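All protein chains but one are shown in place.
Right after this comes chain A.
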Amino acid sequence: MINRPLTVLTALVSAFNLAAQDNPTSWYQNINADYSLQWQQRYYPQQGEPGQAQHYSSAAFSADWYWQSADRRHQLALQPYLRWDQRDNERNLLDLRQAYWQYVGDGFDIKAGVDIVFWGVTESQHLVDVINQTDAVASVDGETKLGQPMLNWNLHGSAGSLELYLLPYFRERSFAGPDGRLRPPFVVDQSQPQYESAQAERNLDFALRWSRRFAALELGLSYFEGNNREALLQPTAQNTLQPQRLQPQYLQMQQLGLDSLWLSGSWIWKLESIYRKTRQQDFVAATAGFEYTHVGLFGSNWDLGWIAEYQYDSRDQQAPVPGQNDIFVGGRFVVNDIGGTEILLGIAQDLDNSGSQSGKLEASTRLGNSSRLRLDAWFFRSDFNTDPLYLIRRDDFLQLSLDYYF
């Protein structure tokens, strides 16, 4: 799976060498190098249903090399990422999050290589964001992504921006292994994923997005066609020699997306909506809400941001996601202290089932000049065995992380 990124890596290294021959002294000074190390400890108060452990340690290393030509036309970026998990082998990862060359022209830019692209505006879930595969074992919120090989062409003008993507290689979603937590009772067998496309992971996916800003309004329209980033999990044929397993199946999909933001004073109104069509079904989903920021709470330096978002999915109770008719309410405290302390508290409540809810705490503060300490906590509640949250109802956890930047 990492063959492709390695080819890109080799190409980039030779590009760096070429640049070196050009001007051996100055090119090197233009390289920005940043590194980070993370140590993470998770504690699950309950044992998992299949009997997994309660304490998990993991460590990660990330390097970020970035070079820009003197005229700022050419950029090269390389960002390998390495993760080790104490128990779950499926959480071990060597990824290239970035490995690209970009050329910036007048009113356009082109990029070839691996990168991460984010589309969207909402906080509680990210519907429109489909370019990259989710590194699903990294975090519950799905905000950690795997690098995506791409050819990207962007045009910028008075009519807005147009982004075009050719995505020649598909990255499989990561799933927890037998010893991992936050998984269905049956293990996902990742050795033989199935594809609807005959080209499988080499299917040429295609995406485009047009976006424009009209004063206080920001609007984005997007289209994606290719391998669905979300997998269908199909039970494998029952076999007396092997326990029941789930097999990921990636269908072809077409998706239309809308993301929009409207700023009005201290209010930011947000909307994301998608229409997605696969062989199996078509559906509409949306997230709509606001963020309201109150600065200088009680005459202090504290800011409090309120976030409220409604989550809709037309698949209703059959939706493989928790947010089918749910409301998310959260508060973000920004202390504005030397340590840049922030605390985010949020709860998602299912409006159909009062017994289905999840909540999260994300708090972080800086230690010294180079480290950040993070505390994250999640809880999941559900009484209904058809609810995706039901599968992880015993997987509440507390997580302490220390990031060191150098």
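Please note the rule applied: a residue touches a chain if its C-beta (ideal position, glycine included) is under 8 Å from a C-beta of that chain, and two chains touch if they have at least 3 such contacts; residues count from 1.
Quick note on the criterion: contacts and distances are computed from a predicted model.
**Student:** Assign the chain not included in the display its UniProt protein name, restricting the answer to "Outer membrane lipoprotein-sorting protein", "ABC transporter ATP-binding protein", "Peptidoglycan glycosyltransferase RodA" or "Ferrous iron transport protein B".
**Tutor:** "Outer membrane lipoprotein-sorting protein"
**Student:** So which of A:L78, A:A99, A:V117 or A:I307 would be touching the chain we can't see?
**Tutor:** A:V117
**Student:** Among A:P185, A:G296 or A:G355, which one is in touch with the chain left out?
**Tutor:** Touches the omitted chain: A:G296.
**Student:** Touch as defined at the start, partner being the missing chain; which of A:H55, A:R213 or A:R279 qualifies?
**Tutor:** Checking each option in A:H55, A:R213 or A:R279, the one touching the absent chain turns out to be A:R213.
**Student:** List the chain A residues touching the unshown chain?
**Tutor:** 32, 34, 66, 68, 71-72, 75, 102, 104, 106-107, 116-118, 121, 143, 154, 156, 161, 213, 215, 218, 261, 263, 265-268, 291, 293, 295-296, 301, 303, 336-338, 340, 366, 369-372, 403, 405-406
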